[in-house]
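What you see is the complex with one protein chain gone and the rest in place.
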Amino acid sequence: MDALIIIFITGLIGLFVGMLKKSELTLAVISIGLIGGFISMLFINDYESIFSSYAGLTFSRTQQMFGLLAIALTLLAVWMGYVFYKEETEHTSDYYGLILFSLTGALCLIGFSNMFMFFLGLEILSIPIYVLVGIQKGNSLASEASVKYFFTGSFATAIMLFGIALIYGSTGSFDINEIRMAIDMGMSHSPMLNIGVLMMMAAFLFKVGAVPFHFWGPDVYQGASNAVMAYMASVVKLAALYAFVHLFNYTFSGLTPFVSGLVLFAIIVSLFLGYLSALKQTSFRRMMAYSSIANTGFALFAVLNPQFGEVSLWIFMIGYACSTIALITINMIVENETDEIVNWKGIGYANPLIGITLVISLLSMSGIPPFTGFFGKYLLLSSAFSNYLPFVILAIIASLIGAYLYIRLMVLSLAREGEGKKFKITALQAIVLILSLGGTVGGWLVLMIK
Amino acid sequence: MELIILPLILGIIAFFLPTNWVRPFGLLASLSVLAVSFVHLMNFDPENYVLISNPAEIFPLGLTFKMGYDGLALTMVLLTNAVISIILLANWNRDISSNGRFTGLTLLMQCALLGLFTSLDGILFYTFWELTLIPIFLILYWFGKQDNNRALFKFFLYTLLGSLMMLLSFIGLAYFSPSFSYFQLVQANFDGKAVEAALIMGGILFAFAVKIPLFPFHTWQAPTYTNAPMAGTMLLSALMLKMALYGMIKWMIPIGFEGLVYLKWPVITLGGIGIVYGAIIAMKQKDLKTLFAYASISHLGLIAAGIMLFTVSAIEASMVQIINHSIVAIALFLCAGIIEQRLQTRNIEDLGGIAKVAPHFGFWFAVMTFISVSVPFTAGFIGEFVLIKELFTAHWVIGLTAATTLVFGAVYMLRAYQGSMFGPSKVTVFADLTWNEYAVFGILTVAAVGFGLYPQVIIDFIKPSIKFTQELMAGDLTFTK
Amino acid sequence: MGKDLLLLTLISLPLMGAAINGMLGKKMPKLIVGSLATILVFVSFLIGLTLFSGLDKTTIVHLFQVAKFDDFTLDANFQLDSLSIWMTLIITGIGSLIHLFSMGYMSHDEGYHKFFTYLNLFIFSMLLLVLGSNYFVLFFGWEGVGICSYLLIGFHYNDAEKGIANSLAARKAFIMNRIGDAGLLFALFMMLNKFHTLEFVEIGKMISASPELYTGIAGCITLCLFLAATGKSAQIPLFTWLPDAMAGPTPVSALIHAATMVTAGIYLTVRSNFLFELAPTTKDIILVIGIATTVVAAFIAMRQNDIKKVLAYSTVSQLGLMFVALGMGAYTVALFHVTTHAFFKALLFLGSGSVIHAMSDEQDIRKMGGLSKLTPITHITFLIGTLAIAGFPFLSGFFSKDEILAHAWMSSPIVYGILMVAVTMTAIYMFRLYFLVFHGSFRGGEKLKSHVHESGLSMTIPLMVLAVLSVFGGILNLPGIVFHNAGHWMSHFLESTTYGLNQIETEHMDGNQSIILMCIASTVALSVMAWAYITYVKKQAVAKEDADMNAWEKLSSNKLYIDEIYQTIFVQPILWLSTTLASQFEQRILNNGIFRLTSAIEASGNYTKKWQSGFLSSYLFWMVMGIIGFISYYIIKSTFWN
Partner (left out) sequence: MEQLNNIGASLDFYIFVSIALFSIGAIGVLTRKNMIVLLMCIELMLNAVNLLLVTFSTFFGNGDAQIFVFFIIVVAAAEATIGLSILIMAYRNSKSIDIEMFNKLNG
């Protein structure tokens, strides 16, 4: 609760500080706020809050972990974006404010325990993003992206609401525990409920960007700026995925055998479509978008795994988000007005820090141990192994294609003879790179501590 | 533990050294690691396991960070360290060895290999298995031919596909064993589930078959070798292929033993085909490296087939043969490398009469040729002798098939040697060997002849660990330190 | 000095010589190099003599254990018995003579020290071969001599015009021997599986304990052993390498390809007689192949014009003769012929060497003639050799050959008849050779004639020694009819090692029958000699040019086209297979197959990305399609899932 409030307040303060046109100051305020939010989230259950606790918003241990991850990733995204934000000094605070508001939504989405908070969280998460995507006013691509995102998004919202309404109609409650009870008491076959659940699932698939609701992904990621994309690919995906997994593993767990078929379909198609289309991209952000579709496919295995789904997702998301942020940071460094992949030629060989980071990030994404990406995939697949073996094998094959994609990028950027020109990396970017590298390499060790 | 840490640290240091320090540093570093492993050897008793990392509890995912070695593993460890030092020595007079990245990557490679050989935990094994891929990949990419991307991808993806299959097997294995500790994996009981065992074994086998490479999975090898720098080829053929063979002996068969009945003969057949196929193709190859690549397909087919028999003698012999093949691989690729360095070509048809201008090189190349056709007095003879004997005992047809390597081996090796060394001298100027090349050839010859006259050293070393593994599999041993 | 120590020194001396010459030879003056090698071999010959004189019973010398596998062990042991010591004497004795000879012969060669290194190495491995007490050590020697012969045949590999040919000949020899070795290996495997040991003595004991157990396996083992023997001893089908091996320097031909190495096959057979005795079929096969080889080789020899080629084919033919003896179970007889053959064939080769030396490396007998005056010693010794091999009465060859013929007569008159034909042909080509070389007029041109000279002492002394040996060698094993008590001394000497061999003693047939056989043999020899004298000296006939040869002569001079046949049957198909596999299967199917697959996968990206049309309306449309799909899924599912 406090974490949300701290972050929200920080967002507001940020907006006011923005009037001073001092982006450093804004950054400092925002960072402090986020760190404060992080700390309060860390001890959220260990002290008596000044605010009366609200039943609609609880933070269990897992939810707390996801919350921490979301805040940490936001911090990284904020820092990596600074170079870009501070260019238009009068707007810096707007970016930050919006991102923080959206983070608040993400936290709601992580901590929700009834449909009110869920719906609100979703909207608070999405609406600022609509704006952020299109915030480069002059840029026609950006506006197109935001148009597409807005319309598809609000369409999905409508579907989601219809689903919620149907579920309410069949169970008579918005509280997820009650809904669960109702389902366990034999509602599970009522058509209204099932269709409602399916509609919610459709909306979720849209939010996480899985086939066949993935279309917004590539366009929006390409149109948006690196900074915004980093935030979307990490935090938004994380929150949406968590809500998805939480709802379907906890609330609708009685319906898992019913939805599993569709989920598996979505998984496999997303995997192959994502990786195959990514192979043929020339724009880096677009390629990352497709690869994120594929990774979503992996993450969705968590939906089918009531015991360990959330933990596996957590580990997987650390790996995925950290390497994504690292890669986008690098892209931001090497980008010259276009974000063509050819810009990457030889950068890894010329700049050691970039080289190491991108090699390890890409290897982690292709699922090579001992990096976090591997353990995430390992957990997800091993839990699905016994029940859905053929699909696991398909996923493995797909991940081979993915490996090809990433290794190709790696080879390109490590080229010796290429015009590997040196780039100047700001301290903040270096910090982001190193932190995300740490996450990629050591994130899985958290498992060992637990 | 220092065995694995040391090369890691040294490797990282090597990246940041000034150019003119790198060369001696690399050699000294590898030698120091070798020395450390010798210290391990000094106070090692083949009769028991040495656990260098042995945490008590079992971590999530069934991870137990167990590491240690028995005779088998220690043999491979020593082999690795020795080979790495020899490779660095062999590259002394090439400017690649003064490149910090090359030396660093080689040492990292060494670290990964040592980890692989000493790991006693499934996931750890898999991890190191994958880690070895990265340095070699970078070495091949940075120091190989510049237009080698296609071969590179072929190599990487092929091996990656293999290791993913192995990953599947390990995931499946988790259902049969409480943890990934080697000892529990080996004791995983498949009683009545032979098919599952065979499937799991098959997955692991796929990874190994690609690395070895067994007959239909070998297509990555020749292009990779030809594009690779000399050091890369040496690393690949002298060490990375051995990982697979070691894995077969130490991991694959003991784990999936119940399933061996299904896989034994298919693999032996593939091995047999490989023996003949590699040899026959090698006969008409023009590029020396390609020729040697196919030759090694032929040799390794024999070893793999022998291992699948899983009789004690066969495994002892295959260990002898593994060591011998490392020697041969380094020797032959060094010869090819020397020729390429001096003449910028490896095509037999452009060569000829080198022995006249460079008599010493001619002599040593001849010695290496004879070592590689495994005449008596060399380790290869003992290895092939016993392996073919075991195969012949198992079934006479495979015995005959394997024996063709005696004749065919002579055919292609002598063709390669005479084609490049004898005949009308197309080559007029050829700088004779440098001191480090003399040293390498000398060391290799001594090793080959030494092991050829007294292979008992190796056998005494590994026999207990084989016996131990067998007892472990039989389950009469409740050994879970 | 104990026996075993003596034995080890005997073996290690040549190795020592090889080591010293190999390392320091380049620095040392030629004289020292050569004499060192020679003396070391000679010393081991002396040691051999002492051992020979003090020989009482079989002694095994254990050196060390090479490897102990779980069901068998491989030991480095040496065995000292009459057979091994006999072979040792031949090897070291002839060997030292030939060393001496080559000191003169190779004196102008730049690879002098290399040559002697190889020779000593050869002696060493040959000693391993004959002194080893088990098949494992024997195999070491077996392969070792193969390598040395490879090195020595291709000794002049960088010769200007013959370089390629030499190295190809060497390769051919090595590979064909390899085929034989494979046979030997399989014999070893079978023995290991059957007897779990490779020691001659132990296997012999097991078999003599209960022969009936092993009759089956003995057949397979002996066949494999015989394959090995055909490889080393140049029998059909693996004999074509020996004539080519003449590319090596002449002393090499004399030592390796006449006197010692090629008789390894006979040694092997005699050594494993206990097995062969159990396998009558194998013995018959040996008999047949022996006969075939001796006839074919003799036939080919008749129209060869290269002096060394003639001798080479005659060697093959003589070896065939020995195998005939083995096939009839007359082991000691075979060994007797091995011995005498070693004498006179070495003599002949060295003589030809001296001729070639004199003719300054001209080998074509059509260019020679009338050398009898120019090189008297060579002439006389060569004549003796010729007479010996042709079976001139009371020379060594006469006795040894006669023994074999006698056994042939005993077994079946047909065999005897065929052998007589072969013997006749032998006489024919040998006298042809002799007369063409040493009589008539010199055909080499004046310039060459001026150079011709008798060789130096180091070459003539061996010739003379060998001449003496070839004359009196027959005394070793006189047939019983002459001195009953001294008869068959050698056979009796060797019996101790040849267990259960069924001796067909000539005593068994009455005196006059054997005398008749001898008379036939000698008449044949004499008549052929007379005929040859008339044709080549009186009529001054010379070797025809290829043009005006008749059918059989063409056949003979073209070696029955056997090389070509092998080329088309074995070599070409394999090479074709190699290229085809490489280009078609490897490249087209495996490589391109995988490449096609990958590129297809990559290309499919083009289609998947088309779905992303970029039109908002299509996105929305697909979303609705998705939902409709979901709902239809629900409808289907709800009908089946409950």
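Per-chain residue numbering starts at 1, and chain names A, B and C are given in the order in which the chains are listed.
Just so it is clear, a contact is a pair of C-beta atoms (placed from the backbone, for glycine too) under 8 Å apart; a residue touches a chain by one contact, two chains touch by 3 or more.
Please read these numbers as outputs of a predicted model, since none were measured by experiment.
Asks: May I ask you to name the displayed chains that the omitted chain touches in the full complex?
Replies: Its contacts among the visible chains are A, C.
Asks: Looking beyond the chains shown, say which of A:Ser31, A:Ser143, A:Ser190 or A:Ser253 touches the absent one.
Replies: A:Ser143
Asks: Which candidate, A:Phe116, A:Tyr250, A:Phe385 or A:Phe423, sits in contact with the chain we can't see?
Replies: A:Phe116
Asks: Which parts of chain A are in contact with the chain that was left out?
Replies: These residues of chain A touch the chain that is not shown: 115-116, 119-120, 123, 127, 130-131, 134, 137-141, 143-148, 150-151, 154-155, 157-159, 161-162, 164-166, 168-169, 172-174, 218-219, 222-223, 280-281, 286.
Asks: Contact with the hidden chain only, please: which chain C residues?
Replies: 609-610, 612-617, 620-621, 624
In the analysis below, only the chains that are shown with their structure count from here on.
Asks: Which label fits the chain touch graph of this model best, line, ring, star, complete or other?
Replies: If you draw each chain as a dot and join those that touch, every dot ends up joined to every other.
Asks: In terms of Cα-based centroids, which chain occupies the most central position?
Replies: So the chain nearest the centre of the shown protein is B.
Asks: Find the geometric centre of each of chain A and chain B from their Cα atoms only, then give the gap between the two centres in Å, rounded to an integer.
Replies: The answer is 43 Å.
Asks: Could you state the distance in Å from the CA-based centre of chain A to that of chain C?
Replies: 79
Asks: Among the residues of chain A, which are close enough to touch at least two other chains?
Replies: 404
Asks: Please list all residues of chain C that touch 2 or more other chains.
Replies: 598 - these are the residues of chain C that touch more than one other chain.
Asks: Along chain B, where are the residues that touch chain C in the complex?
Replies: 150, 154, 157, 216, 219, 277, 280-285, 311-313, 316-317, 353, 355-356, 370, 375-377, 381-382, 385-386, 388-389, 392-393, 399-400, 403-404, 406-407, 410-411, 414-415, 418, 421-425, 453-456, 459, 463
Asks: Show which residues of chain A lie in contact with chain C when the two form their complex.
Replies: For this pair, the touching residues of chain A are 147-148, 151-152, 155-156, 159, 189, 191, 194-195, 198-199, 201-202, 205-206, 212-213, 215-216, 218-219, 257-258, 261-262, 272-273, 276-281, 401, 404.
Asks: Using the touch rule from the top, collect the residues of chain C that touch chain B in their complex.
Replies: Residues of chain C touching chain B: 64-72, 74, 139-140, 143-144, 146-147, 154, 157-158, 160, 163-164, 167-168, 171, 174-175, 178-179, 181-182, 185-186, 188-189, 192-193, 574-575, 577-579, 581-582, 586, 590-591, 594-595, 598.
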